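Next up is a structure, given as structure tokens.
Omission of a single protein chain aside, the complex is shown with its protein chains in their original locations.
For clarity, chains are labelled A, B and C in written order, and residue numbers in each chain start from 1.
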Amino acid sequence: MRKLYSILFAATLTLLSAGAQVRNEIHVPDLGGYQTLKCDFHMHTVYSDGLVWPTVRVDEAWREGLDAISLTEHIEYRPFKEDVKGHHGRSYEIAEGAAGSRDILLIRGSEITRSMAPGHFNAIFLENCDALDKEDWHDSFKAAKAQGAFIFWNHPGWDAQQPDTTLWWDEHTEIYDNGWMQGIEVANGGSYYPEAQRWCLEKGLTMIGNSDVHNPINLDVEFHKGEHRVMTFVLASERSLKGIREALDNRRTIVWVNDLLVGEEKWLKELFEQSINVLEVKKGKTSCQITLRNESDLPFFLQKTEHDKALKYFREFTIEPRCQYTLTVSYPEDFRGEKRINFRVKNLLARPNQGMDYSYSF
Amino acid sequence: MRKLYSILFAATLTLLSAGAQVRNEIHVPDLGGYQTLKCDFHMHTVYSDGLVWPTVRVDEAWREGLDAISLTEHIEYRPFKEDVKGHHGRSYEIAEGAAGSRDILLIRGSEITRSMAPGHFNAIFLENCDALDKEDWHDSFKAAKAQGAFIFWNHPGWDAQQPDTTLWWDEHTEIYDNGWMQGIEVANGGSYYPEAQRWCLEKGLTMIGNSDVHNPINLDVEFHKGEHRVMTFVLASERSLKGIREALDNRRTIVWVNDLLVGEEKWLKELFEQSINVLEVKKGKTSCQITLRNESDLPFFLQKTEHDKALKYFREFTIEPRCQYTLTVSYPEDFRGEKRINFRVKNLLARPNQGMDYSYSF
Amino acid sequence: MRKLYSILFAATLTLLSAGAQVRNEIHVPDLGGYQTLKCDFHMHTVYSDGLVWPTVRVDEAWREGLDAISLTEHIEYRPFKEDVKGHHGRSYEIAEGAAGSRDILLIRGSEITRSMAPGHFNAIFLENCDALDKEDWHDSFKAAKAQGAFIFWNHPGWDAQQPDTTLWWDEHTEIYDNGWMQGIEVANGGSYYPEAQRWCLEKGLTMIGNSDVHNPINLDVEFHKGEHRVMTFVLASERSLKGIREALDNRRTIVWVNDLLVGEEKWLKELFEQSINVLEVKKGKTSCQITLRNESDLPFFLQKTEHDKALKYFREFTIEPRCQYTLTVSYPEDFRGEKRINFRVKNLLARPNQGMDYSYSF
Partner (left out) sequence: MRKLYSILFAATLTLLSAGAQVRNEIHVPDLGGYQTLKCDFHMHTVYSDGLVWPTVRVDEAWREGLDAISLTEHIEYRPFKEDVKGHHGRSYEIAEGAAGSRDILLIRGSEITRSMAPGHFNAIFLENCDALDKEDWHDSFKAAKAQGAFIFWNHPGWDAQQPDTTLWWDEHTEIYDNGWMQGIEVANGGSYYPEAQRWCLEKGLTMIGNSDVHNPINLDVEFHKGEHRVMTFVLASERSLKGIREALDNRRTIVWVNDLLVGEEKWLKELFEQSINVLEVKKGKTSCQITLRNESDLPFFLQKTEHDKALKYFREFTIEPRCQYTLTVSYPEDFRGEKRINFRVKNLLARPNQGMDYSYSF
């Protein structure tokens, strides 16, 4: 249905100097009285091995509806350093102005980049990145810790460093015991690491999910197909660096990777309940119709679990983002039991690789 | 970044019986104290030569954010009539229930389908479609008029009936003089008819724009590319059949076809002003920065016109839907004149094929 | 970067009478010396409970690159029958002309539509659909069989009929023993039924996958996101009804549902090998670089399995459709073993819910 309008008088047009500016808000409910901030704590620019100028990361974040990012250049790996000069915190400095005018919270950070063990770690909330540039990795961690950094283990299941299994090494015990590890990436890029989730749950570490983007992000994420970057939802008492830090310290995060949501059960449960709005429950003699709307940008994949066999309802049910549905549950006219349907929300991972069980009575 | 999750336990999935339901609201401001209703008064189903069941038209309208539609089957052309039985208003009856539950206003209508002259006309707000099934077209118009119908000429520039120029025939004079014509389609499908706009302005007729869709609409309109169906914005005092009728009778319409908006100047002017939100005007000694946001789903294409040459600003400027921009106007430090930029909004057609001139002072 | 060209002289445009015609070929290799035909043997029109005119199904099939379809209206369920008249094979007759000019192979079929057991069955390659309109379902099957139909069980895991588990009923044994069942849908709509695959393997039945589309298909399948309808790849000795029938009778099919390919191992193995083109194998002292291109429209999801631990390579690897990759396998300089990488192709389901194991030596 495309048409070309006559080109007579199609005057000389201007260069696109101003640039369209559109921010796509991510719809995720606030939980537990906290604000749900969308954060990505791991990415690169030309100041390490990324392929974009630092301000691009701010623009990308703004367009995608993020609240906070950290440019975490590799301390030990700067392949362009003959050309791109500056100290380890330089990309932060360059991006600072753009972040201010875009209202993106910018967190100073660096990536300690070692072979396994211990592998790669991000230290964020730094004051001085250069202090981490040490021969011995112990000294890098000490320097980060001395600045009060929040430190997490990156992509623990990366096959370049863990070719067969996602292992916890002695060095990780040492780091953990020294208080040098506050979290682990349970997701990086498009990958989810169930072992990392288990360790977080066992050891009281914060679950983190990041893009680790090196390319211009549109190359890695096909937004027009509904894809999104991996990110961490941080449940913060205020939209500020301080608010984020306090939430990270207290493990109030949910990780969004592909269609999966990874986190502690109490947050996932509330996330589900706050996202799904039950609009109407129409009860009849032999069936009940439940109309609901998913107010969030998250999908939910439901699968029936053990239940009263007299109740008949879906075996699997997909609730797409921002869509409305009517579900039917049918039963015999003389049904006297509790009207309760049970299902698993397969993509709410409260345990490693395991969906969250849920029950709904009406 | 796509990943496949392990398919062990990928249980048998349900048929999509419920169906995702998502309505895309169209963002257009209300104008003049009226509600801006989005309407399409011309479409077909299997009850004439369309290719879908009547309820499909309601579902399409709902998904696209429309408020009102009319199923206007051809009275004289029903190629499937050996198979698809029923009187001329049957598709209305079939769609009525769906329209009710979707809250789509359904207007009973028919298309009087004659060779040129007079060509095709839609009569809407009918009570009895069968009454229009007459040998002589005069009788069809009379029957429509007798029911108080609102009647408009369809696609006056259709090349199958007007192979070289869009002409007004004697028959149209007769119809007009008899009060059998209240409007004309200034746009149909993807086509805009400037002559029709001229006639509407000269003769006090209502400007109408419709899809005339026959196919499933997704075949004709590529929504994922940002396309939309042709429609009429009706400025109604209430969201009801009555409200629409009163607005049509009083010519309060704007037609949206491709990137063009066609209507009377006062509405287009208010449409522009209500759509563009000036967020900040930052005045300096030698330049002024104007930050604006387009709150609507409509684009605006600006082109500089005659102006004080001491003021320097864009030659052409495109304001995309729902985007934010900062414009700069510069001037000499000793500039003492009125700070006024002049431009034409090329896609606001207050006159046939002619953009609307606009002036902005700061 | 959108621009509007001046609209002066934007003459009256024509109705889109001709219509754009573009066919998207599906790239899947031919296998075993057979042609790979893309088929969908299950869909509906207004002649049962579908929402489109029969010719629409032909147009959809053509645009999507299909070779053959069957309009399988419900014999026992025609909700629009007061309006849409005609015998049970009428939609076939209506679509026949369009199929001829589009070169789509049209197979006469019907859906026997009973409550469970036995549920729904499609009989295709019929001569007379009306003969299946019987009170007792046994008589319907007999009538289909008498015409030499190919009969398959539809959506055996549909929760409306199998609310908790996908069960094989006594009636299915009876049907099977009578020779009234030649295949089963292992996929329908977006759903995959692993039990059905198991039954096909155990009982020598043909695996079928169909869309069962009722809506205009663009509503159910988001083509611009890379989605496709569920279909059956039929490995036929010729592109004809006869060729398809012979292939179905001899179980030469692969079912494509979402990102899964379901079929017998020999076909899946050849499908993988014919799709992946190894362009170059560059062997070094401590590593080997394998460059490959996926020539097909199918993705492949690889996951490392048991292997010589001295060889280091990916843990998971996604091969997107029509993309090129370079894989690296590294090993110690003194490695003397066989250079063989093992992995599972997770979405090639040769067994229910189980990926196909594969080995590659270099």
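In the analysis below, a contact is a pair of C-beta atoms (placed from the backbone, for glycine too) under 8 Å apart; a residue touches a chain by one contact, two chains touch by 3 or more.
Please read these numbers as outputs of a predicted model, since none were measured by experiment.
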Hidden partner chain, touching residue among A:Thr72, A:Thr166 or A:Gln324 = A:Thr166
Task = Touching the absent chain in the whole complex: find that residue among B:Glu25, B:Glu135, B:Asp164 or B:Glu280.
result = B:Asp164
Query = Looking at the whole complex, which of C:Ile151, C:Leu327 or C:Ala350 touches the chain that is not displayed?
reply = C:Leu327
Key: Option touching the unshown chain, where A:Lys38, A:His155 or A:Lys312 are the choices   = A:His155
Inquiry  = I need the residue numbers on chain B that touch the omitted chain, in ascending order.
reply    = 1, 3-11, 13, 16, 157, 159, 162-164, 191, 224-226, 304, 309, 312-316
Message = Need a quick check: the contact residues on chain A for the chain that isn't drawn.
response = 2-4, 6-17, 46, 50-53, 55-56, 59, 80, 82-86, 90, 94, 155-160, 162, 166, 188-195, 212, 215-216, 218-220, 222, 224, 259-260, 299, 301, 316, 318, 320, 346-347, 349, 353-355
Remark   = Against the hidden chain, chain C presents residues 1-3, 11-14, 18-22, 189-191, 220-222, 224, 227, 258, 303, 314-317, 320, 322-327
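In this section, only the chains that are shown with their structure count from here on.
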Inquiry  = Under the over-half criterion for shared residue numbers, do copies chain A and chain C use the same patch or different patches to meet?
reply    = same
Key: Interchain centroid distance [CA atoms averaged], chain A/chain C, Å   = 35
Request  = Give me the residues of chain C that touch two or more other chains.
outcome  = 3-4, 6-11, 13, 16, 157, 159, 162, 191, 224, 316
